[in-house]
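Structure incoming, see below.
A single protein chain has been omitted; all remaining protein chains appear in their positions.
The block that comes next holds chain A.
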Amino acid sequence: MASFGRFIRLAFGACALLLVIMAAPASTQQVNPTASSVKEQQLLQELNRIQGRVSIPDQRSGVLEQPQGREWREFRNVTLRWIGGVAIIGMLALLVIFYLTRGMVRLESGRSGRTIVRFTLFERFVHWMTATCFIILAISGLNITFGRPLLLPLIGFEAFSEWSQWAKYAHNYLSFPFTVGVVLIFLQWIAGNLPNKVDVAWIKRGGGIVGHDHPPAYRFNAGQKMIYWIVVIGGGLVAATGYELMFPFYVSGIEGMQMAQIIHSVVAVLFVAAMIAHIYIGTIGMEGAFEAMGSGEVDLNWAREHHSLWLDEQSGRTGPNDQKPQPVTAAAE
């Protein structure tokens, strides 16, 4: 009996051994759980980002990787500085050259001593509110792009950080009155800024900027209309993209914010270049121009030389009350 039992045990043992030997090749061939798994480089190539699920409340952190910040970095540190530098320094250089060759555009017929209202108090208030905001926004914005290489080495980390902190607050909060100003500018001057045939002639004659030409113009000439549309369209773009950046994730994710920053900064530096020209022509560039936004009244001779058709309109509307208008043909001299 005992020998039979031993035989059974032996038989089982042999069977078991056989099984182990047979199964051995199968067990050395490991299961590869990564065969079907996601691959980092493949995901990046397909979508340029890797996204998944997170169990923490902040669902935005489900984006694991988004290497496109590299292109944005290149734009922010290299491309933008070139665009901004060329646009702003280029504009300043052009204006200096222009001022040195042409000088101030003088009132050819001198001052008449009589004035006409060009901008009402409200119009001037809107202009100066927008302009003040713009200058602060421009300086604080340029600080973000150019401050680190230009200003930081001069004043040191602490002072530069303190200044930049306040500049950022100013930039964020003054965006609101600036936006209101752009909207009001759009509404209050839209009537005079629709392009018409007079603008074509004005542009053909180069706005009379070279020589002593005075092409006729209504209340706003083609150059001023350009400034108007730069303010309206440029201001609209910087406001829209700026608010997108101020309220992250309300409108878009990181890619959208990178794009918004690109639009915001490029439009802004071109806007600054255009406004430098606007400031030039409104101050030292042209005699009698500043008064329009200063006191709101311009000399009749200034109006006749630069906005002859507007003066005619005004004279027609108000009648030849105190000043006999010069012949209309004076405009085409």
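Definition applied: contacts are C-beta pairs under 8 Å (C-beta built on N, C-alpha and C of every residue); 3 or more make two chains touch, one makes a residue touch a chain; residues count from 1.
Throughout what follows, contacts and distances are computed from a predicted model.
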{"item": "Choices \"FeS cluster assembly protein SufD\", \"Sugar ABC transporter permease\", \"Formate dehydrogenase\" or \"Cellobiose transport system substrate-binding protein\" - which one is the UniProt name of the chain not shown", "value": "\"Formate dehydrogenase\""}
{"item": "Selected residue (touches chain absent from view) among A:40, A:108, A:213 or A:313", "value": "A:40"}
{"item": "Residues belonging to chain A that touch the chain removed from view", "value": "30, 32-41, 43-44, 50-56, 58, 60-67, 69-70, 72-73, 76-77, 143-145, 147-148, 152, 157-158, 160-161, 164-165, 168-169, 172-173, 245-250, 254, 257-258, 261"}
